[in-house]
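Structure below; questions to follow.
One protein chain is absent from this view; the other protein chains keep their places.
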Amino acid sequence: MIGAAYLMASVLFILGLQALGDARRARRGIRLAAFGMLVAVGGTLLHPQIASYLWIALGLAVGGGIGAAMAIYLPMTAMPQRIALSHAFGALAAVLVGIAEHLQRAGQLGRLELAALGLEVLLGSLTVSGSLMAFAKLQELLPGAPITYPGQNLANLTLFAASFALYVALMLHPASTGLLLAMAALGLMVGVLMVLPIGGADMPVVVSLLNSYAGLAAAATGFALDNQMLIVAGALDGASGFILSLLMCRAMNRSFANVLFGAFGQTAAATGPAVTVRCVTLEDAAVQLAFARRVVIVPGYGMAAAQAQQAVRELAEQIEARGGEVRYAVHPVAGRMPGHMNVLLAEAGVPYERLLELERANAELPDTDVALIVGANDVVNPAAREDRSSPLYGMPILDADRARAIIVLKRSLKPGFAGVENPLFALPHCALLLGDARETLGQLVARVKTL
Amino acid sequence: MIGAAYLMASVLFILGLQALGDARRARRGIRLAAFGMLVAVGGTLLHPQIASYLWIALGLAVGGGIGAAMAIYLPMTAMPQRIALSHAFGALAAVLVGIAEHLQRAGQLGRLELAALGLEVLLGSLTVSGSLMAFAKLQELLPGAPITYPGQNLANLTLFAASFALYVALMLHPASTGLLLAMAALGLMVGVLMVLPIGGADMPVVVSLLNSYAGLAAAATGFALDNQMLIVAGALDGASGFILSLLMCRAMNRSFANVLFGAFGQTAAATGPAVTVRCVTLEDAAVQLAFARRVVIVPGYGMAAAQAQQAVRELAEQIEARGGEVRYAVHPVAGRMPGHMNVLLAEAGVPYERLLELERANAELPDTDVALIVGANDVVNPAAREDRSSPLYGMPILDADRARAIIVLKRSLKPGFAGVENPLFALPHCALLLGDARETLGQLVARVKTL
Amino acid sequence: METLYIFILAGFVGWLVIARVPALLHTPLMAATNAISGISLVGSILLAGGGHGAVPTALGAVAVAAASINVVGGFLITDRMLKMFRRP
Partner (left out) sequence: METLYIFILAGFVGWLVIARVPALLHTPLMAATNAISGISLVGSILLAGGGHGAVPTALGAVAVAAASINVVGGFLITDRMLKMFRRP
């Protein structure tokens, strides 16, 4: 019975994720997956081994309440943090289950079961602290810049080797819960120290990697408890995290190693602007936009930071009301997580067929009257295309510089996350409109209306 | 050890099939899969249970010899038959293994093992005879037209019910090899009788369905022998057969039930030509083709029947030498199996980027000077688009009728497989050039050269 | 051995399914896999309700809470996001 419920849940999870391949079926798919979860949890609650429902009910009520509150009240712009945080929760559950399992059955665990359980606790604890660190950096509780010191990579490697040594020791002394706890403690430290030298904007890659670790930990739990559904769900999770981090690295033209050990984004605050730029008045920008036939809006992290998505759409509507055509060019790593800009624009009610992916956007940009850049920087940096010495070189970018005119909304002349000068701003047909994106857009909307 | 070999083989099969998703990696993929097979067979040969290699070697030598000879000497046009025949071989092996397994371990088989074994023998025997029938129809050893008699569907259903009853009886009397053999015999009969009423051109659907039965039989063997690799390979096979038959049905806008029980193609010989058509001289056709700027060639079953693929390409080269552009419009169910035209054109050396799939072809046909139809009929029948009363109505077709001029190569005024009049031939801008496609094309090439 | 097959096959399924998700839906995808990873709730429930003594029960109750944050929060927020993606 319970076995059938788990099998059914596994199938529903797969079908649910498969439906995410198509935006029109996605919502139905997620409901399938949620139904699968209900089946799995329901089946478990009927398990004859359960002696008392008190603590289960309490846990469910507390967790469910917190989860629901987070889901309902959190602004969409806080999604990256939320996801990082929840990996910590998931991994925490895995670690606690693993430790308790060991406490109860230390003597009776088979060799393979023990190996799986150890992996579960090690990966889980690393994920808990790593995810909390990522959360702190994304939430800006900690400075986003990489925190480095000499010999750091060596120190981290030593620590990692030490935790692995404890893992081996555990295999040799299967009954020692002390070893298990020590390993968990070291795992927590490794998680913290590994994330320290990674810059704030590389956090999404880290978060996705931790996601795949959490998935592996869940699969290991499945091995340890002989529960196939956990293996399936863990493998799905692991694959998802791995693919997304791979896609991000590829879109940034960087290797995993560079992200994890490169302390990228270190120089963010160091270099100052050394280019001469041209600023434009609000009035002129409004006129330019109002009379443009084809406008492409390029959103970036700044749009998320300023929560400007609604204002973006209002401006687009004004332009469209005057007969102009507005489209959005979404770079795969614009913002701070995969699909970040898509969600924000969707939240503002922009229909998704207006969004152009990289290739199509670059095919259309040369025939565009105005490219309006809303808080994007690195993803439109032409140095990535042209300047071999640039750290961005080779990263595929949006060719906003090929539009007939460019208007950039940002607050200052500071560089973007990569800490690299952007020669785009110095181009003769590029004009800056400095200020918070949301405020500037609000003013632009008001002006365009009066024209 | 042997378990590891089987696991590796399973993974290699998956990777191999995955590589078929991309024409450039396909060949490497097939080699991966073949290597997987080598690993699996090699691992098996090392099995300690093997007492003598004599009969194994003999079987391998005979089978390998026949297989290699068939692969090397068989013309590409005979592929549909070959595939049908080989399903019979695969299923035969499954049936024999199942029977022998039962002979040896009749008493010791568990309930689930027995159920799997019974399924293996039933599906296998049905596939053996069904595939042989399909082979005979495709090879034209039997008439292609459906063979029907009153009460046929009822008779078939009864027979199928009877074989299922034997299956149930076997479950109740696990040790009775007699029941197993009787079931196999009935299965063979069901296979024959099920295929009798299905027309020759529906054979590909049948062959693919039998492919998926053969896959299920292999998976059942895996359940019975507790061999996971067999389960994986069988499931891959089953999925492939099922998907391909589904695609074919969809491309013909027909249901499985209609294909299996509809006795489609029955009227093929019955209706005669009732339209007035215009014929063209070889000379005129050659001039038209030689001076066309954009030519689209639409190959069909007649190209395969006439083995005209090489001649098609020669003509295309002549046209291209004169500055014309030649492309090929390939309908998903042109010919007698999925991808049939693609293989033949590839054999003739046509680079695959010249081949247009349905949608692209229909986008380009209105801007085409000459559509040259080489032995295609049903797939260019505009009645499918316009005539609600036509049996083809709803099937997506190639809009050859929208080209500026149409030249049709066929031998007579007989209809194609579906046995339906083709109003295309009566259009004012359509001209027929009667005769065997290969001969006609040879003459066309010669004429175009002299122009 | 069977378990290894299951893990590898599930990995393939995951890879094939996720690779087809368009960039448009990558954020909902992250939230959805997050919710699914809350499946460790199943193990946590058995622990919290198993009556194995104070420490395991306490650990279990915390685990149940942590996992159900993911389950409830994950599915709700994914649905909330997907609701925003307007049909063209």
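The chains carry the letters A, B and C, assigned in the order they are written, with residues numbered from 1 in each.
Everything that follows uses one rule, which is that a residue touches a chain if its C-beta (ideal position, glycine included) is under 8 Å from a C-beta of that chain, and two chains touch if they have at least 3 such contacts.
On a predicted model such as this, the values are computed, not experimentally measured, just so you know.
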Practice item. Decide which residue listed in B:303, B:355, B:400 or B:444 touches the omitted chain of the complex. Key: B:355
Check your understanding: Per the definition of touch given earlier, which of B:4, B:41 or B:451 contacts the omitted chain?
Key -> B:41
Point to revise | Per the touch definition above, residue among B:93, B:147, B:305 or B:413 touching the missing chain | key: B:93
Exercise for review: Over the whole complex, note the residues of chain B touching the chain we left out.
Suggested key: 9, 13-14, 16-18, 20-21, 23-24, 26-27, 30-31, 33-34, 37, 40-41, 44-45, 47, 49-53, 55-56, 58-60, 62-64, 66-68, 70-72, 74, 76, 79, 82-83, 86-87, 89-90, 92-94, 96-97, 99-101, 103-104, 208, 211, 214-215, 218-219, 221-223, 225-241, 243-244, 247, 330, 332, 337-340, 342-343, 346-347, 349-353, 355, 357
Study note, to complete from the structure: Missing-chain contacts on chain A, rising order, are 3, 7, 10-11, 14, 228, 232
Point to revise | In chain C, positions touching the absent partner | key: 2-3, 5-6, 9-10, 12-13, 16-17
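One rule holds for everything that comes next: only the chains that are shown with their structure count from here on.
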Exercise for review: Could you tell me which chain lies farthest from chain A when each chain's centre is the average position of its Cα atoms?
Suggested key: B
Point to revise | Chain centre separation (chain B, chain C; CA means) in Å | key: 42
Revision key, fill the gap. For the pair chain A and chain B, the C-alpha centroid-to-centroid distance in angstrom is 46
Exercise for review: Identify all positions of chain A at which a residue touches two or more other chains, and write them in rising order.
Suggested key: none
**Study point:** chain C residues counted as touching two or more neighbouring chains
**Key:** none
